[in-house]
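With one protein chain removed, the remaining protein chains of the complex are shown where they sit.
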Amino acid sequence: MTTTPDPMKPNLAQTTGPHVQVVETDASVERRSKEAYFTASQGQLIWARFKKQRAAMIAASVLLFLVLSGIFAPFLSPYNPTIAGKNDEYTNGAPQIPMFCDTNGCSLRPFVHAVERERSMATNFRWVTTINEDERHYIYFFVEGWEYKLFGFIPMDTHLFGAPDGFVHVFGTDDAGKDIFSRTFHAIWTSLQVGTIGVLIAFVLALVIGGISGYYGGWIDSVLQMITDAVRTVPAIPLFMAVAAFMPPELSAEERFFYISLILGLIGWPTLARRVRTHLLTERNQEYVLAAQLCGASSGHVIRRHLLPSFTSYIIVDLVISFPYMVLSETALSFIGLGLKDPVNSLGVMLQNVTSADVLLNYQWYFIPVIFFIALVMAFVFVGDGLRDAADPYSDNNK
Amino acid sequence: MTALIDVQNLTLKFRTDEGLITAVDNVSFSLNKGEVMGLVGESGSGKSVTAKALMHLNAKNAVYTPESKITLHTDKGPVDVLSLRTPRELNIVRGGAVSMIFQEPMASFAPAITIGKQMVEQLQLHGDYSNEKAKRWSIEMLDRVGISDAAKRFDQYAFELSGGMRQRAMIAMALSTQPKLLIADEPTTALDVTIQAQVIDLMKDLVAEFHMGIVFITHDLGVVAQTADKVNVMYLGRMIEEGPVREVIRNPKHPYTQGLLAALPKLDDLDSPLTPVPGDIPSPLERPTGCVFHTRCSKVVGDVCKAVEPAERRIDATHKVSCHIYDEVPA
Partner (left out) sequence: MSDVLIRAKGLSVGFPIGGGLFNKQILKAVDNVSLDIEKGSFFGLVGESGSGKTTLGRALLKAAPITAGGAHYSDGEVDYDLEKITKDQLRDYRKRAQLIFQDPYAALSPRMTVRDIIAEPLEVMKLTKNRQETDARVREIAAKCRLNLEHLRRFPHAFSGGQRQRISIARALVSAPKFIVADESVAALDVSIQADVLNLLKQIQSDMGLTFLFISHDLSVVAHTCDHVAVMYLGRLVETAPTRKLFTAPRHPYTKALFSAIPSLDPDDRGSAQKLTGEIPSPTNQPSGCKFHTRCPFVLDHCKQVEPKLETDGTGHDVACHRWKELMAPQAA
């Protein structure tokens, strides 16, 4: 049993595939793990390094959870997040926490207590909410509720949970009686969509402009870099305000949504373009690119086989890192009232709703979406950082 | 002769994604004042890492074993280099008692500061120099290493100098603090042969004049023959042979040293075939058991080479080798 393969005597049997009997010894296990490392592609190596970073892995699972909850938002939400799903009986209602036990004993099925509200002479004509501890609304899973289209095309009316006898608002309701729980998940989805469209627009622009700039160089590069710098100098907030002023107020929510994404993309591209250009410039001068050219490879072949694969990992990292800025910009825009507006559910709109003393004093549950917002941005930042470290192992003290 | 630096049982590993990688394995040597030690080895032999350890200069992921000990004998008594922690303590060795010159001179000059300013800063960091005195001494040093028009060069930036001049300026800067020990990490490898010859000459003159100890790291046995008093040969982190330069070059004992010498193309006999050391240098992940060289050795004596790490044997009073084929000669 030899542990090291003899380079002078190639073992042809092993190259043909997996039909080789391998005796499992420590040495062979070790050898296979090494072989796995040696035959690992750059992508696999990046993934292996990424997995070792705990913070990034936690962030990645948080991110995955948030993205999935965004995708399945209609299914997770017991109520329609728009005005159509408002609960007139329970405006500005406090969160109802599902429980298993109360003074009347325990049950296996979670329930919430029924709520009664009253406005009368006795309450000085203000709404007063009283919890009726004797009446339980049981929570059922996979209940039928408002109709929606999953992924935009599968018509469904099943929801993860609901209280068919009454209502359940886990995160409470807003002043119109809309369920904040449902709104939050829809808002995450909207913000992710705006971010994705924004990043995509920015990315396509960056790839084309940065790509032309980096590949051709010379005066084309100089001119394009001047334009890029010019765009970079435009301050974001005044530009947002100007554009928002141009936006006709009669635009529908969808149109508004599209324009916001467009603006974000148009402002976001210069940074990305610069990075694409830098990657191209460094990779283009690598000797292996010259080697390919010397065997007669066309520009197309060089770009496809060498340049693109060489920076896809970096580009993915850049995209992930620029994502939270898109979400932040959208939020900022909506927050100052220039972006999306109620009744569209976006994180920015939800954030805007917390800007009153009334909320701070009386309706603190409005802040729950803020927690999700912070989690989303943090998750993106950590995943982006982790990916960057994994893609570029020499950035830290490894060597 | 007084000892300048003592290295005992230096073992150094790096923590990497692929696990702990041994870079230096139980290396001991000592160097006297005014002595030039050639540290010879190929890539991955751990020669640079060993030298950096002398200044406690290795990256954060380096792990020293507790047995490792490096003692530097300064004017103020012995210093345990590996126990130094704070920047103030480390200043004693870094740039103070020990200086280092590199293969790539640009690496030791900040691009945006003039050469003179850097030299003055370094002097003032390590000694009590007025601006005027520091400048005078710096120009004198530049002049001393053969830089023409030193006063003008003093105000220039590193990129304005040619490769050979840069190397000279770096040597001037390293020597201006009058270190006891100079570590030269492949200082001539990136230079053309004609410039290399000039730099070697310069180094020889400087040793004679400043009387410091030099650790000269190189993979070129010719350079070693021209500069060193004694030679230590390293392979995969092990010190496999050490002795006076004439002994090691004329009468190499370790099969690896013999192989290295045989692999050199010789100018006086063009017909002699080139004999490579067979095989490839193992990857650091596949460190051989027993004698680290057994995978490429032509003189393997049975299983003992594969299983047992050879201890250092004394061939004569000064010549030591780590190989199973020799028996220790009683001193």
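Residue numbering begins at 1 within each chain, and the chains themselves are lettered A and B in the order written.
In this section, contacts are C-beta pairs under 8 Å (C-beta built on N, C-alpha and C of every residue); 3 or more make two chains touch, one makes a residue touch a chain.
Just so it is clear, the model here is predicted, and its values are computed rather than measured.
Colleague: Going by the contact rule already stated, which one of B:D192, B:D303 or B:D316 would touch the omitted chain in the full complex?
Modeller: Touches the omitted chain: B:D192.
Colleague: Which residue from B:M141, B:V223 or B:C305 sits in contact with the chain not drawn here?
Modeller: Per the contact definition at the top, the residue touching the missing chain is B:V223.
Colleague: Sort through B:R136, B:K152, B:K204 or B:R287 and give me the one touching the missing partner chain.
Modeller: Spelled out, the listed residue whose C-beta touches the missing chain is B:K204.
Colleague: Please output the residues of chain A touching the missing chain, sorted low to high.
Modeller: 5, 7-8, 10-12, 14-15, 35, 37-42, 45, 286-288, 290-297, 301, 305-306, 309-310
Colleague: For review purposes, identify every residue of chain B that touches the missing chain, sorted by number.
Modeller: Against the missing chain, chain B presents residues 42-44, 162-165, 192-198, 200-201, 204, 219-223, 225-226, 228, 245-246, 249-250, 256, 259-261, 263-267, 270, 273-278, 280-281, 283, 296.
Throughout what follows, only the chains that are shown with their structure count from here on.
Colleague: Using CA atom averages as chain centres, what separation in Å is found between chain A and chain B?
Modeller: Computed from C-alpha means, the inter-chain centre distance equals 52 Å.
Colleague: Would you tell me which residues of chain B are touching chain A in their complex?
Modeller: Against chain A, chain B makes touches at 16-18, 59-61, 279-280, 285-286, 295.
Colleague: Write out the stretch or stretches of chain A touching chain B in their complex.
Modeller: 4, 7, 34, 37, 48-49, 52, 393, 397-399
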